[in-house]
Structure formats: structure tokens, C-alpha cells
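Here the complex is missing a single protein chain, while all its other protein chains stay put.
After this line comes chain A, so read on.
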Amino acid sequence: MGFRLWLAPLIAVLAVLAHAAGPDPDATTFAENDVKAAFIYNFVHFVRWPDTTTHKPGDPFRYCVLDDTLAPLLAKALAGESVDGHALIVMRQPELRNVHECQILYLGEQATLGGLSQTELLRRIASQPILTVSDQSNFTARGGMIALIRKRGRIHPVINTDATDRTELRVSAKLLNLATLVRDSKGAAQ
């Protein structure tokens, strides 16, 4: 048991050093909505939009967020970020007639646009290159593309590949391999 002799001075030294002030990194935990915001932020890197929507240089890349909780979090996450010269911005209240300007559309549970139900809205924009995202478990069954659902204590993406394949959007292998894939016919996320 000689190691205890070796250990004692080490503990003593480190105990003294540990009083050096600084934030306690143990105190860092993550809220569920922060994790969702980080996921949505990341989608810009793991989905390809058709060249026709990568408009003029200088145009922003729009995250349209119809959710009062996530919108400020995403605004914070996107602040100062850009991809290929396009600033990433959050639009909180897009008009229905302008919805085609959204590259990502996040629909919270209560979200409506132009008086349409979410199912009607999803049907109307089904062929447009707009990545539709939500955290509602039945979202993919209603024609939505990506649902971020909580599964065994983790945030897990469910992707309706029929919905993405109807558009010119192309989801990366990394995201597809991570996700649960569903189709329209049995699109209910567990």
C-alpha cells in the first residue's frame, strides 16, 4: 500500500491549487431546447439546398422559426454566423406569401401561418426546398421532414425520406445515418 504515501502529498498540493478561482465547469448542464437549437443550427451544414435557392451573394440564409421558445435561442446561436458568405438569420413571423424565402421552417406546436393548419401548410410547400422541422412526434406523419423527438432521454432526429425526396433538398449521409428514417405510409415517429 505504498501508493498512499505517494498520493497524500499530491492531494494536498492539488487541494491548495484548487482554490484558484474560476467558473465551476461541473455546473454546466444543457437544457433540452438548447440542444434542439444546436441541432437546427447544424442542419445548414448537413443538408444541401439546390443552387437556385442559394441566391445572390450577400443574401441571408433564413431560419423561419414559429416558436416563441426556440426563436430567441436560435437567434443567439446564429448571431454572427455565416455559411459561404450568407449570414444565418432568424425570421420570427414570415408571411405565408414569403414562406418560399425560408430555407428552414421550424413549426412549434401552436404555430400557424396564414390561417392554414400545419398539415395544409406542409402540403402546400411539399415540393419546395424548405427544410421543415418540428419537435412534434406526429410531424413526420403529417408530411414534415425532420422531427426532433426525445427518445430515452436524448434528442433524436426522425426523418421522413419521402418528404425530403419530393424536393431538391439532399440530406447528408451523416445526418441520415444518425436518424430514424420513416416514410409517409408509416411516418409516425415513435
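By definition in this document, a contact is a pair of C-beta atoms (placed from the backbone, for glycine too) under 8 Å apart; a residue touches a chain by one contact, two chains touch by 3 or more; residues count from 1.
Here, contacts and distances are computed from a predicted model.
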{"item": "UniProt protein name of the chain not shown, from \"TonB-dependent receptor\", \"Dipeptide transport system permease protein\", \"NADH-quinone oxidoreductase subunit N\" or \"ATP synthase epsilon chain\"", "value": "\"TonB-dependent receptor\""}
{"item": "Chain not shown: contacting residue from A:A77, A:L105 or A:A141", "value": "A:A77"}
{"item": "Residue, one of A:R92, A:R124 or A:K151, that touches the chain absent here", "value": "A:K151"}
{"item": "Hidden partner interface residues of chain A, rising order", "value": "3-4, 6-7, 10-11, 14-15, 17-32, 34-35, 37-39, 41-42, 45-48, 73, 76-77, 150-157, 159, 161, 164-165, 170-178, 180-181, 190"}
